[in-house]
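Structure in structure tokens, see below.
Heads up, one of the protein chains got dropped from this complex, but the rest are sitting where they should.
For clarity, chains are labelled A, B and C in written order, and residue numbers in each chain start from 1.
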Amino acid sequence: MAPQLYMSSSPHIHSGESTNAIMRSVIYALLPTCAVSVYYFGLDALLVLLLCVAGCLAAEALCCLLAQQPVSIGDGSAALTGILLALNLPASSPWWLALFGALIAVTIGKQVFGGLGHNLFNPALVARVVLLISFPVQMTSWTAPNPIGSGVDAIAAATPLGEMQTAVMLNGQLPPSAHSGFGDYFIGNMAGSLGEVSALAILLGAAYLFKKKVITWEIPVSYLGSVIAFGGIMWLIDSQLYPDPLFHLLTGGLLLGVFFMATDMVTTPITRNGMLIFGVGCGVITVLIRLFGGYPEGVSFAILLMNGATPLIDRYTRPKVFGRILHKT
Amino acid sequence: MLTAVLGLGQIGLVAAIALGWASKKFAVDVDARELAVNEVLPGVNCGACGYPGCSGYAGAVVKEAAPINLCPPGGSEVITAIARIMGLEDDVTEPQVAVVLCQGDNRKTTQKYIYTGMHDCNAANNIADGPKQCPNGCLGLGSCVTACPFDAIEITADDLAVISRERCTGCGLCVTACPRQLIRMTPATATVHVLCNSHDKGGVVRKYCEIGCIGCNICKKTAPEAFKIDQFLAQVDYAHDDDAAMAIDKCPKNCIVDFNSTYPDGSKFKPASIQPPTPACAGKDLP
Amino acid sequence: MVELLLILVSTVFVNNFVLARFLGACPFMGVSKKVDTALGMGMAVIVVMSIASVVTWFFQYKVLIPLEIEYLQTIAFVLIIASLVQMVEIILHKTSPTLYQSLGIFLPLITTNCAVLGVAVLNIQKSYTLLESFVFSLGAGLGFTLAMWLFAGLRERLELSQVPKCFQGTAIALITAGLLSLAFMGFSGLVKG
Partner (left out) sequence: MDKKTFVGGVHPPDCKHYSAAKPIEVCPLPEQLIIPLSQHIGAPAKEIVTVGDQVFKGQTIANATAFVSVPIHAATSGRVMAIEPRPHPSGKLLPAIVIEVDGEDRWDPSLKGLDVAHWNSDELRQRIKAAGIVGMGGATFPTHVKLSPPDDKPIDTLIINGVECESYLTADHRMMLEHSEKIIDGINILRRVLGVKQAIIGIESNKPDAIACMTKAAAAHDIEVQALEVKYPQGAEKQLIDAVLKREVPSGGLPMDIGVVVQNVSTAAAVSDAIRLGHPLVERVITISGPAVVEAKNLLVRIGTPMEFLLQQCDGIKYELDKIIMGGPMMGQSQLSLAAPAIRGTSGLLLFGHQDLPHIEVGTCIRCGRCVTACPLHLLPATIASYAILGRFDEAEDYCAHDCMECGCCTFQCPANRPLVQNLRYAKAGILAKQRRT
């Protein structure tokens, strides 16, 4: 007779949360950003998105088959990596760039470490940095926004951060674009990668994630706070050479990074204090690279670097156990 | 040319004198035997000796006069080598291999309940004494696999542990890992075993297992020297097991197996004569 | 002063000895399994590097150049560094057995650690003054320790990961090191020169 009853260790009820649901929520939260990018960059953007997602799913399936494991594309993490990667690429990316990025993200970024939950670095950012270093030309060929229906061909343009860096290097002071046009930056009317354009769409998505309790306040607040603080101090020191904090916030991939990549649970600390340290570290390194570094944008490097420091942060920020006055680190 | 030779020679001389002085001044006693013992140990750090790794055991042998035969993976060679270093009579143990005394996989036995939770025999065994109806049968959740440092144990598709005689070094770590004490160390020369661990009466065993020993005594009648019956369970007497193979065909429940010719159903391990294939990139196999 | 600071920052972050110059990879892979050991190793390297750079600097300018045997630089430096490390090992063995135990086989490895030789040679190549050499070697040691520390943390976490069998061990460690090095590329251009 086959047994009827289940037995297990307590507890016997569950909150009903699932990894799949979390991944789904993040994907939903990214939809406004995807929509805005398609609006501004047209079919190019759509193609990059589709290629990245398809590439990631295919790579994931391939890895699972090679490792003789059940295919795990159902959990949504590969699709999410694909979307995040696409949002980190310029709309003008050639098809092979997107596919190669997807392959890097899923294999080197995730599967070699054992798949979901085991990767040490954010897969999408690993791919972005690999591409940036290997194919600098393709990765920095930006086009100006070209809203659907405007009927104009896409024209090359620089990102506000790129413009700033060039101007500071050539003229020793900020370009005019660093002092005005914040309204355009906010709704996304500027050159950049797919996900870098619209602050509004990202904030919408972030609000959804907060409502769903998928992300907590620690990392976004400490990250943004430290960018504002550090950027602000530099601005106060010399407002001709260093842009104001609002410019930092609205341009580049900062908001995308803050709400969607720095909050990636797998690669960030699990304790509250750890998250705060993580956020501050990201903020400081981001501004450091933007103002003094060789690259115009530092968000991805900052997050990757702090990903690398995450195990150490976890190690040194263990919470005090209830009832223990002293505890060993 | 001369300056070069002289210059380098001077540097070397100064360094040599300094080092010589330092090695005198800061000399530390190290027992050369400890290094030598560490050298001959296998270096797998399995911990079967009960010390933290091979160097720990080496230290214990020299400083605390620990027994020299505590390294099962090293076998007799290592014991001889240590004995030579320590100047002792060698105390060679007979090589042993571990055997899982159960053939009751999922298709042949019944379950008490559906277990959900941690994939570990000890954890499952804490819940109402384990999901298997048989109180002594293999739970198939692989605690022994985790414990084995030599990749010598597999769990078949039907949840039964099987040990490769090729790879087993006789370290005995699986014996302590099994909550049901159904892994036994046996002489490597003995290949015929009664693969059952249930002391229940025949009628009870029949209810939950197709292939369990019912204590019918037929094997004992066939080869009286080679078998003993302990509380309704036949066991091979490894001291006189020469005739044990005679009983294989006589057993009504097919509990007796000769590992020279067969392994339990569904095992990827092959009888001793055939080399098992090296596993390909098998991916995650941790619990 | 600013110059010295820039040298320090540059060697710790921008031109990190392990992650940007790929020197000293042997102890970096070998002693990074545990955070505590990695830190100990880092400390040992800082000490050895600082001493070695000062001693070799003197040798270069007070012995090799006056004797006009600069072409013997490499072999002379190797000799000096090797003796120094031996000395440190002997002293450590006596004074701090626990640290000696955890560094184990890797202390002698500093003997042939290319990072130490690299520091000594780079000091001369860049025509640093004695003070600059010292700061440079300090930065190199600190950078080495930083890299070791981060990497050891990552490897401790890797042990909890279900890395596919064929990538376990050194393979995944090398991939991780590569990714960490990739992240450090973000610092490039931070300090010009």
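By our rule, contacts are C-beta pairs under 8 Å (C-beta built on N, C-alpha and C of every residue); 3 or more make two chains touch, one makes a residue touch a chain.
The structure displayed is predicted, hence computed values, not measured ones.
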Chains on display which the left-out chain touches in the complete complex: A, B, C
Hey, which of B:N38, B:N69 or B:T146 is the one touching the hidden chain? B:T146
Listed residues A:P32, A:G117 or A:G294, member touching the removed chain: A:G117
In the complete complex, which positions of chain A touch the hidden chain? 4-19, 21-22, 75, 114-118, 216, 265-272, 314, 318-325, 327-328
Tell me, which residues in chain B touch the chain that this view leaves out? 112-113, 116-118, 120, 122-123, 126-129, 146-147, 286-287
List every residue of chain C that touches the chain not included in the displayed model. 159-160, 162
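One rule holds in what follows: only the chains that are shown with their structure count from here on.
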What whole-number Å value describes the gap between the mean CA coordinates of chain A and chain C? 33
Starting from the mean Cα coordinates of chain A and chain B, work out the distance between those two points in Å. 48
Chain B-chain C separation of Cα centroids, rounded to whole Å: 42
Which residue numbers or ranges of chain A touch two or more of the other chains? 67, 114-115
Mind pulling the chain B residues that touch 2 or more other chains? 281-284
Quick check: in the complex, which residue numbers of chain A touch chain B? 1-9, 66-69, 114-115
In their shared complex, chain C is touched by residues of chain A numbered 67, 108, 111-115, 118, 120-121, 126, 129-130, 133, 285, 288-289, 292-295, 298, 300-302, 304-305, 307-312, 314-315
So in the complex, which bits of chain B are touching chain A? 110-118, 123, 126-128, 131, 281-284
